Structures are given as structure tokens and as C-alpha cells.
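Just one protein chain is left out here, and the rest sit where they should.
This part shows subunit A:
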Amino acid sequence: MRPPRPLVPRLLIALATVLTLLFVVAPLAFIFARALADGWQVYAANILDPLTLHAMWLTSVVALIAVPVNILFGLAAAWAVAKHRFPGRGLLVTLIEIPFSISPIIAGICYLLLYGRQGLLGPFLREHDIQIMFALPGIVLVTLFVTAPFVAREVLPLMQGQGTEQEEAAVTLGASGWQVFSRVTLPNIRWALLYGAVLCTARAVGEFGGVSVVSGNIRGQTNTLPLHVELLFNDLNTTGAFAAASTLTLIALVALAVKTLLETQRGTDHSATRKGESNVPAHQ
């Protein structure tokens, strides 16, 4: 080790801690402080408000559809890209990550231009009496767009690092495709898969911009929890807004706790493969 230079490190650590307290911890703590400012009874009444409960239910339904679909997509994409060689693989990976670089507002506008009243498919949908925009299907579709890369992004590098030897051995021993996947590949990636699912859930629950464009903001009908927070805040019902926001914050904190826990578990996954995989975040 280098000779001790106590002053500079100590100053830098203090600076980093203070900045983080002001910049990250204060906004987080403020949510709970404001939600509970008028006491627990008011807090409980705000949480149990029928419109807030409806928003929670709608948000849960959207997440319960979007997360499993994107787990299946992520696994399919990772299996195709990581275990096989074909032209255009790089392009496919870029395509998978496009939702990370596109603003959710743009995603919402894209969907509106496709399925909206004046959209490309608008006349067809109206003829067949199918409502996609300003209804549950639209909210689910935008959430699918925004959260599409999460599972693939976590599982793909791991599956690439692990190579194909184990799977090939299993095939040689006569295992079927499904057996290879469920008995060889899946156990190897389980922590990364869970990790991706957690991030995907947090994002699906918290999506605001994209959903805001396609939901139509119908009170008690198409208001997801983040939209409901906005509605309460703009109604100047600050305590109600922060009470609703506190439930979303709790979900975020649980997701972070699970993530931190899974990261230690993933260490075992990773040590089985190469060390030093770049862990660039692309989650938004």
C-alpha cells in the first residue's frame, strides 16, 4: 500500500457523504416527512382513499402483465443472442436497448400516432370498436416498451460469459431443448434474472411520462399511481400526494434492498464465469 495521506481521503469522503446527504437522502427523507406531517391517521386516510386504492390496483395490474412478458422476452432474446452466432447480432442488441435512450414521452407519442384516433391504425380500430389508447391496453403497451430491455440487459452478458459448453454437453447427453434450458441455463442465471425482474418491476410501477401521454388521465379509471400523485399534487393536496408517493418510495426502497441482496448472490454467478464484466447501468 501507498504511504498514508490521511487528510485528502478524509476530506473527499466527507465531501461525498455531505453531497449525497443533501442531494439524494434529503429528497427521499422529505417524502416521508411530508406524508406523515399531519400524523398517522391522516396518512392512513390518504392511503385508503378510494381513488388512491384504485390507482394502486391499476398500477399492480399493469406491472403484473408487463413484468412476466418482459421476462419471457428477455430470456428469448438472451438465448438467441448469447448462445447462437448469426449476422446482425450487434444490431439486435442495439435495438433491444433503444427504449433506454428514447424518452418515454416520445414512446407515448409513437403509440398515440399508431393507435390513436388520428393514428395509422385509428380508423381500423374504430371500425372494430377496439379501444387501445386512453385505456388499460395503451398503458400496458407503453410500459412494455419502457421496460423491455431490463431483463435482457441483466441476463445477456452473463449468458454470453458462461458460453455454451454446458448446454452442448447436455444436448450430447440427449436432453431436449426445454430440459437444457430449465436444468442447465436457468439455474446458472437465476440471480441475474431475478435482479432484472426487480428492476423491471420498479420501473413498471414508477413509469410516468409515457403513461401520462397514453392514459388520458381519467380520474379513478386510467390513473396509475404516479399519475395519481401528480393529480393530488396539482390539486394542492400535498399531504395526499406525498402519502401516495410514499408507497411508491417504499416499493423503490424494497427493490433496492433486494437488488443489494442479489448483488452478493450474483457474485457467485459471476465467479463461475469471467471476472471484470463491465457493469454499465442502462436502467433509467
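Operating definition for what follows: a residue touches a chain if its C-beta (ideal position, glycine included) is under 8 Å from a C-beta of that chain, and two chains touch if they have at least 3 such contacts; residues count from 1.
Please note the rule applied: contacts and distances are computed from a predicted model.
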| item | value |
| --- | --- |
| Chain not present in the shown complex, as UniProt names it (candidates "Cyclase dehydrase", "2-oxoisovalerate dehydrogenase", "ATP-binding protein" or "Sulfate transport system permease protein CysT") | "Sulfate transport system permease protein CysT" |
| Which residue of A:Ile130, A:Leu186 or A:Leu253 touches the chain not shown here | A:Leu253 |
| Residue in contact with the excluded chain [from A:Leu113, A:Ile130, A:Leu186 or A:Ile218] | A:Leu113 |
| Contact set of subunit A toward the excluded chain (per top definition) | 2, 5, 8-9, 12-13, 15-17, 19-20, 23-28, 30-31, 34, 72-73, 75-77, 79-81, 83-84, 86, 92, 94-99, 101-107, 109-114, 116, 118-120, 141, 144-145, 148, 164, 167-168, 171-172, 174, 176-177, 180-181, 199, 202, 205-209, 212-213, 226-227, 229-230, 233, 238, 241-242, 245, 248-249, 252-253, 255-256, 259-260, 276, 278-284 |
